[in-house]
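Got a structure for you, written out below as structure tokens; questions coming shortly.
What you see is the complex with one protein chain gone and the rest in place.
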Amino acid sequence: MPNKASVALSDQTRPSALANAESPPAGVANKPKRRSFIRRELKHLKNNRELFLLSLPGLIYKLIFAYLPMVGLIIAFKNYRYDLGMFGSKWVGLDNFRFLFTTDTAWRITRNTVLYNAGYMLITTLGALLLAVLMNELKAKYTKFYQTALFLPHFLSWVLVGYIAYAFLNHSDGFINRLLISLGMEPISWYQDSGPWPVILIVVHLWKAIGFTTLIYFAGIMGISGDYYEAARIDGATKAQMALKITVPLLTPLIIIMLILSIGNMFRGDFGLHYFIPNNSGFLYSSTDVIDTYVYRALREVGNVSMSAAVGFYQSVVGFVLVLVANGIVRKINPDHSMW
Amino acid sequence: MLKRKIGTTAALALLTATALAACGNNNNGGNAAASPSASGSSPAASSGAAPSSSSSELKPVELTWYYPLNQMQPDQQKVEDAVNKIVKEKINATVKLKPVALGDYVQKMNTVLAASETFDIMWTGYLIKPEELVRKGALQPLDDLIQQYAPALKADMPQYMWDGLTVDGKIYGVANQQINGSRYGFIIQKRFADKYKLDTASIKKMEDIEPFLEKIKQGEPGIIPFNGYYNTVLHDATFWGVPGLDDHFFIKVGDPTYKLYRYPEEELNTFRLASKWYKAGYIYKDAATAKMNDYLAKGQIAVDFQNVLKPGVEAEVKGRNGGNDVVIVPISDWFTNGYSATTNLSISRTSKNPERAMMLINLLNSDAELYNLISNGIEGEHYTKNAEGFITPTADSKYRPNMDFIFGNVFNSYLKEGQPKDVWEQTKKINETAELNPVGGFKFNSEPVVTEIANLNAVWGEYKKGIQTGTLDFDKTWPGLYEKLKEAGEEKYVAEVTKQFEEYLKTSGLKK
Partner (left out) sequence: MQQARPIPRTLIHLFFVVLSLAMILPFLLVVAVSFTDEQALTQHGYQFWPSDFSLNAYRYMLDSPVILLRAYEVTLLITVVGTIVSLLITAMTAYVVSRPDYRYNRMTTFYVFFTMLFSGGLVPSYILVTQYLHLKDSLLALILPVLLSPFNIMVMKGFLSKLPFEVIESAKIDGAREFKIFFRIILPLSTPALATMGLLIAFAYWNEWFNAMLYIDDPNKVPLQLLLVRTLNSIEFITANSDFAQQLGIDLSHFPNNSARMAIAVLAGGPMLVVFPFFQRFFVKGLTVGSLKG
């Protein structure tokens, strides 16, 4: 029995021990090194096999449903014809990407997409953390109610939220303008004035997303052992100190994962939010137009599979690069917290 | 040694087998060549008579048919069963009807086509143009099939309709006949027309309605005088719009050189008029962003502008106008751009039974019982027919697609309550006598300029509403807008269009 345990526990140290023991005498060809490398790797596989098997269903699933279709990425570089299919259609290099970069609007939509996503990311994270920490202070029966309430917006689709937003922002009889008039102020033409929209969109996004994110951080907090708090209380720490010195640091791995996941989508605009809430009003495009809404408008009547694929590819590549950079930075600071 | 021998023998065996198989196929192919129908049907098919007489010799097949619907109907299965009774009897086939929600149709069909899925018939039309599908290799040419299985249909429809579905010399769809002309003008609420004694005969141009709008503005504070120009004007006394492009290319009526005009002053004047009317308060100040249909439904809009004032439209739009009666004031005669492939049935390249599919299409366009079954439902259950042959849908009918133009020849439809008794005769006459656009047969191949078109669409998408409603002052906005259009590739697009148009003029003999 002890043998097995020592094998498992000293897994980390094993490789180096073996390597030292098996360094070949000088002059002998590389073959023994390669053979011992393979042998070493097989031994590692044997040691890790149970965990590997545990992860196998997930790996196979991803292979079939994600990696296999990835072949379709080539559509972005082809002039896709229905009768020639993926492999028969002609290569056209970067032609399908051109429409994204040739106009002045390209800068505007990219800027909007990035700024909004950065804003959503930061504000939602801060807000959700705050709410999760506060909720942790309350008794379970109250948190259940608040959590349910916070989650309600999640169930309404963007189209419906668009109808509701219209009921509020409609110039002639929307709720907000009616309120303004009753207060003696001038009603605002919401759908024609692009100024307030960054704030409006961030508020609406927060409203819809905060329940989700708060739930995740709250579950994270549930996982923190009560012992830490006990010890801190004995030491005389205040609630605020406990939140800052225990909760947040222990949540850091989770927070970093969430942030990196968001960074991967930095160039993907939230279509539903940016299309339905501004009611697709052209006057607001300078503030509300993002890559996805622009592409929808441009390709709607053209129906071009290749160009849509090109946009997706572009968004993926940029997201990928950003994630690599972000993960690299995290790894430099604390290797335990980076994703890989 | 032995290994090589076995290998050679195996290879020889394989070769022989392949050769035998190929020969066998050729023989079968040889036999089949005599009659193009894969099911080897009798010569009755090629005699030009209705194919129904040979149904007993046809093998049973299953056809799949995709089409869009406003809403899914609860009794869909019931109607499908009834349809199949007729179809089985007439052409020994069963149809799998696959209705798709209108809002999803384009995306779903594009995916189905891109995956080269096997199916037979699909509806094509304004939203998913057969031309584009042909260029991407999705549809199959129908000339021979029509010749064989629908010769009466071919003769029945005016030639220009077939021309409208012709790409590179071959026909790719069968049109569902319905009103094919356009006539634009005003739809005015009767109560206001009467109150202010509007002389409808005096209105000949758009500007002529201005005094009436002013009267409404002065006299009816809660009413919006005009709804805005949401529909493009493609023909008047001086210009014809060139079809299949972005509605901003024109030629002059009667111009033998067919010179191409882009954004002519006359078109721009329409927008200037909109600006003028917006400033004068005739157009609702939030028209660009508000949901104008709400106001229309409340009956709060006095004058609406439309470009298909078909016979019987008064009854149709009454509901839309809050239940108020309307009068129509057309300011153009009937005209048509040839056939712009508004609603057709096409056959997929992947169909395994194109002949049978064509037989079904022929049936839908000629058999009134079948057509009305699928358009209106089962008599007695979904609608009632009165003594004169007018039908009324039953209350809470569980099958009421209301999309007659999807299924086939609309002229075969039973008359609906409220339609004039000779509505189809009237419509047919309009179709035949409408002024025909001389360049209606022009088909543009957009492939060389997809990028530019995409960007131009995006730019117009931003400004369209504002300009059509006059919210944006046209003269102030146009220079900036035009700059943006140039940046989006306007010049390259125009050059390509001009080039293809000139070629078309030569090949069609319009210009020597």
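Chains here go by letter, A and B, matching the order in which they are written, and residues are numbered from 1 within each.
Everything below uses one rule, namely that contacts are C-beta pairs under 8 Å (C-beta built on N, C-alpha and C of every residue); 3 or more make two chains touch, one makes a residue touch a chain.
On a predicted model such as this, the values are computed, not experimentally measured, just so you know.
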Touch with the omitted chain, as defined above, among B:I86, B:A297, B:A368 or B:L415: B:A297
Would you indicate which residue among A:L150, A:L273 or A:V290 is in contact with the undisplayed chain? A:L150
Thinking of the whole complex, not just what is shown, which of B:D81, B:D104, B:D325 or B:E491 touches the missing chain? B:D104
Out of B:Q147, B:N307, B:S366 or B:T477, which is the one that touches the chain we can't see? B:N307
For chain A, which residues reach the chain that was dropped from this view? 1, 4-5, 8-9, 11-12, 44, 47-48, 50-52, 54-55, 57-59, 61-62, 64-73, 75, 86, 131, 134-135, 137-138, 140, 142-157, 159-161, 163-164, 167, 170, 173, 207, 211-212, 215-216, 218-220, 222-227, 236, 238-239, 250, 253-254, 257-258, 261, 264, 280, 305, 308-309, 312, 316, 319-320, 323, 336, 339-340
Name, in rising order, the residues on chain B that touch the hidden chain in the full complex. 70-72, 74, 76-77, 98, 101-104, 107-108, 111-112, 114-115, 117, 126-127, 178, 230-232, 291, 293-294, 297-298, 306-308, 316, 319-320, 322, 342-343, 396, 398, 402-403, 405
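As a convention for this text, only the chains that are shown with their structure count from here on.
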Between chain A and chain B, the Cα-mean centres are separated in Å by 42
The chain B residues in contact with chain A across the complex are 106, 110, 113-114, 116, 128, 132-133, 136-138, 285-286, 288-291, 349, 446-447, 450-455, 457-459, 461-466, 471, 484, 487-489
Within the complex, chain B is touched by chain A residues 79-85, 95, 98-99, 102-105, 166, 170-172, 189, 191-192, 279, 281-283, 285, 289, 294, 297-305, 307
